[in-house]
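Of the protein chains in this complex, one is absent; all others appear in place.
Chain naming follows the written order as A, B and C, and within any one chain the residues start at number 1.
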Amino acid sequence: MVGGAAGSFIGPVHRMAAELDGVIELVAGAFSQDPERSRQAGASYGISAERAYANYEEMMERERKRQDAIDFVCIVTPNHLHLPVALAALEHGFHVMSDKPATATLEEAYALQEAVRRTSLLYALTFTYTGYPLVREARQMARAGALGKIRKAVVQYSQGWLSGSLEATGHKQAVWRSDPAQAGLGGAIGDIGVHAFNLLEYVSGHRVAEICADLSSVVAGRALDDDCNVLLKLDNGAPGVLFVSQIAAGDRNDLQLHLYGEKGGLHWWQEDPNRLELNWIGKPSQTLHAAADYLAPSTRLDFRLPMGHPEGLVEAFANIYRDFAVAVRSRFSDAAAQLSDIVPGIREGVRSMTFVERAVVSSRSRAGWVGLPR
Amino acid sequence: MVGGAAGSFIGPVHRMAAELDGVIELVAGAFSQDPERSRQAGASYGISAERAYANYEEMMERERKRQDAIDFVCIVTPNHLHLPVALAALEHGFHVMSDKPATATLEEAYALQEAVRRTSLLYALTFTYTGYPLVREARQMARAGALGKIRKAVVQYSQGWLSGSLEATGHKQAVWRSDPAQAGLGGAIGDIGVHAFNLLEYVSGHRVAEICADLSSVVAGRALDDDCNVLLKLDNGAPGVLFVSQIAAGDRNDLQLHLYGEKGGLHWWQEDPNRLELNWIGKPSQTLHAAADYLAPSTRLDFRLPMGHPEGLVEAFANIYRDFAVAVRSRFSDAAAQLSDIVPGIREGVRSMTFVERAVVSSRSRAGWVGLPR
Amino acid sequence: MVGGAAGSFIGPVHRMAAELDGVIELVAGAFSQDPERSRQAGASYGISAERAYANYEEMMERERKRQDAIDFVCIVTPNHLHLPVALAALEHGFHVMSDKPATATLEEAYALQEAVRRTSLLYALTFTYTGYPLVREARQMARAGALGKIRKAVVQYSQGWLSGSLEATGHKQAVWRSDPAQAGLGGAIGDIGVHAFNLLEYVSGHRVAEICADLSSVVAGRALDDDCNVLLKLDNGAPGVLFVSQIAAGDRNDLQLHLYGEKGGLHWWQEDPNRLELNWIGKPSQTLHAAADYLAPSTRLDFRLPMGHPEGLVEAFANIYRDFAVAVRSRFSDAAAQLSDIVPGIREGVRSMTFVERAVVSSRSRAGWVGLPR
Partner (left out) sequence: MVGGAAGSFIGPVHRMAAELDGVIELVAGAFSQDPERSRQAGASYGISAERAYANYEEMMERERKRQDAIDFVCIVTPNHLHLPVALAALEHGFHVMSDKPATATLEEAYALQEAVRRTSLLYALTFTYTGYPLVREARQMARAGALGKIRKAVVQYSQGWLSGSLEATGHKQAVWRSDPAQAGLGGAIGDIGVHAFNLLEYVSGHRVAEICADLSSVVAGRALDDDCNVLLKLDNGAPGVLFVSQIAAGDRNDLQLHLYGEKGGLHWWQEDPNRLELNWIGKPSQTLHAAADYLAPSTRLDFRLPMGHPEGLVEAFANIYRDFAVAVRSRFSDAAAQLSDIVPGIREGVRSMTFVERAVVSSRSRAGWVGLPR
């Protein structure tokens, strides 16, 4: 693991998720550039002192030589380090599991895509919400045509935790997210907008072809956007809207996907992730429940508990890790292809960075619609 | 009543709502231009044959001369007749209660505004959702600053009933709504977009200052829009999004308002109208329930039943009629001003037609943002 | 109307409901035994002074002689007057629409049953919740075997409005409900327990065969029960539980029915009456929505608005009145039988009073189970 020292929110979540099924173990890390902080973090994760490094390149160098070397590197740093750490890992021959977004800019994303291609190593992005079983069920349904042709999409991701100027208080999570040097081009759009964008493309099976964006910095003095509203067209011409906010006061982590086809609509809400709502034209509405017998066989493998026993974000995260671990262990040459079928990778990383960059361009110019290259 | 013969959805609703409190009685009507259909409609409403007219001008002419003349005219025709009927009523000295939208075009709305001003008669628009007590409570709260400065607005109105080409089957409601000659400039945006727009301005106390709209005709062969997605800015600079659809397959009548301020967010959903949700920063969420003691005194007068006994759309409608009847009966010179404080009138009619016209312009040009005059 | 003067909750609701469809008109009443209060109530209902009587017998006597006499009497007094007023009405040849419970005691209910039989007049009880369209849909489904054999029933009715000693403050509704001389044998069980009991039998198509009850007076100084918990067996042996309370602090009007069969469960909640939830074994859950095309044809006639436009208690009430009016007008000899098929009458009145009486007996003896005669 690179990153994840005290104060990190996502580091411990990666650890829990990775280890949940007993098939992955966190054994080494460069948790902080401060040797003492890294050592302390290592101890908190139960890692021997010698494998708690203060420098990720040192970690890779030394781990590479061990018999019991790490199999892959997990990146949980602020955004600006995603690229250099990922490149170093690939160059040292390690697969990469990276937190989103892939990189801080689109240009960096292309560079990383090239490196992944060149090394033929596995690269996965924790677009966590794609690990929820019912999101995967929705994806299967939508792609199999259960809704008919997709005609409209609404995706929302709203949070309220940046309603105040939290960064001014020194809050670690808020500080780096609101600093362009660490967060990159996008504020809310880079932090959570990419989740919304990815979820839409992941489930619908369509690409966003055009957008018209309005990004705002609502809280005074904030350099990056904290509220984003986007009109969009899918590649089949269907209209839609995507809106994300980190100043939606009182909202928690309100990610919603609404997808409408010719026959009905599909509705999923991250805060109640164990239900998938389907509204049909001329027929009663349906609710699919987590772990039910009637779900697709592949979906059912994504549950660890029987019906009515809530599973949450850690399990969704763990599904991504489990799929990644299966690919890492696989000896078959198509492991990477199989993985990329279900787990977002560098392709989705480039897509989402394209979205961020084009949204910033569209919003700045106030000139209306801009296209997204396929 | 003008309009409302067999096949009308909204005519009988107006009748029920108007008469609910026992202070208004439907006694005359020009329900259809077909004398026989008008007579039948009159009979179904319990009206004497002599007062079931086939022509609204004849109705006004003859009613004006009766001792027991009607006090006001209620307009429930397709949109293109709203203006001529309203003008005729005002000219004959009758107050007007009109179904929305005020007129078929913005130009017509200005003409009507002028006539209302000239005659000093009462004119109210049944933006029905403003009659829900908890919408009025939300309005009071937002305007009194309970949320702090408004920072973001989301308003959604989605229906699925036009997912198929219902107009091709001869369905009366669908036929006129999809015919520009009868519906006017806007399809979904004129039919339900104006509700969403009005609700936003009504509750927030802010005007929409700029919009950037995308209107689509999703169902093949449809001349008017059936899906609309709009970025917006309030007059205080707050960003927002408004989206409406009549091809959101499986949705029923899904009108939602989400308003975020500095302190918290306010959420109201028309399909569960007896709850008002408030999410606060740093405090537990609250739900206000219909008919509760802790609501504003004026709100409590809008309920007819105690807590937990659901009231619905007819009661919301009836609140508007009751407020209108109070103004009609009032001898005080400020009755019109008092009414316009709580019940939308021609000012809101002009606002909403401006919105429709500007949205059509913005969408056609694909040129980004357009301003709305105050 | 007998009863319903100022301070009455249910009188105005009966008026609104009766008149909602324009086929019934309130034209006379003995609203109070105080002539002045009766006259004032009459005026508030828009009734001519001469038909606002101070005495129900006088009303019946005088109305009987009018050309435009009333067709039926509606009883909205406290419980202890239900029997004498109903008997007088029947004796004067008027049909009767009575608020629940039928009478104050079981003995009285038998007497009334005898009078109804003897006069062959129509008698209906406003077990209001049976007027909700989705309750009627549930009834049809359950009786048609959609759930398979019924195996378990849970019915709950909880309110919190008597959590304090409201009767000590002179609150009119609370005073008579807590006075055995006016309310009869039961407190909460007579006031709302009978609704719960009736709803269970109405929907399930089964009779309650045995009960074991625990009635409490939780608020100090209260003579009648304010909280009741009852074990039960249906006539097919299925177990169940019924619990009602008026000291469930914070609850509003929380009536719920849960019915389980071999194939699935059916769930209806009065505070969200426009949804009917069905959970199936091995299949996705379903939600039936008000006014949907897929409901039974008879159910669809019970709606006045399209999908997604909430209807509430007044409309449920109005359905009962409308069915009653149809029977009153019918010239067919089986009108009474047809009515009793869908609207509760004296049979259900006797059933519910039997339930109250047996529950009181069971609770007092603490001796376990008691049977209910068929």
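Note that in this section contacts are C-beta pairs under 8 Å (C-beta built on N, C-alpha and C of every residue); 3 or more make two chains touch, one makes a residue touch a chain.
These figures come from a predicted structure and were not determined experimentally.
Peer 1: Using the touch definition from the top, which of B:236, B:287 or B:365 touches the missing chain?
Peer 2: B:287
Peer 1: Among A:252, A:300, A:347 or A:366, which one is in touch with the chain left out?
Peer 2: Selected residue, touching the omitted chain: A:252.
Peer 1: Considering the complete complex, identify which of C:69, C:212 or C:326 is in touch with the unshown chain.
Peer 2: C:212
Peer 1: For chain C, which residues reach the chain that was dropped from this view?
Peer 2: Residues of chain C in contact with the hidden chain: 147-148, 151-152, 154, 156, 160, 163-164, 212, 214, 216, 218, 227, 229-231, 238-241, 243, 245, 247-251, 258, 260-265, 278-281, 285, 366-369.
Peer 1: Where does chain A touch the missing chain, residue by residue?
Peer 2: 9, 12-13, 15-16, 19-22, 45-46, 159, 161, 251-254, 270-274, 289, 304-315
Peer 1: Residue-wise, where is chain B in contact with the chain that is not depicted?
Peer 2: Touching the chain left out of view, chain B contributes residues 278, 282-289, 292-294.
The rule we apply is simple: only the chains that are shown with their structure count from here on.
Peer 1: For the two copies chain C and chain A, is the contact made of the same residues on each side, with over half of the numbers shared, or of different residues?
Peer 2: Mostly same residues: over half of the interface numbers shared.
Peer 1: Which chain maximises the distance between its CA centroid and that of chain C?
Peer 2: A
Peer 1: Go ahead and note the Å separation of the Cα centroids belonging to chain B and chain C.
Peer 2: 35
Peer 1: Approximately how many whole Å separate the CA-defined centres of chain A and chain B?
Peer 2: 42
Peer 1: Give, as an integer number of Å, the spacing between the C-alpha centres of chain C and chain A.
Peer 2: Chain A and chain C have C-alpha centres separated by 55 Å.
Peer 1: Residues touching two or more other chains, restricted to chain C: which are they?
Peer 2: Within chain C, the residues that touch at least two other chains are 289.
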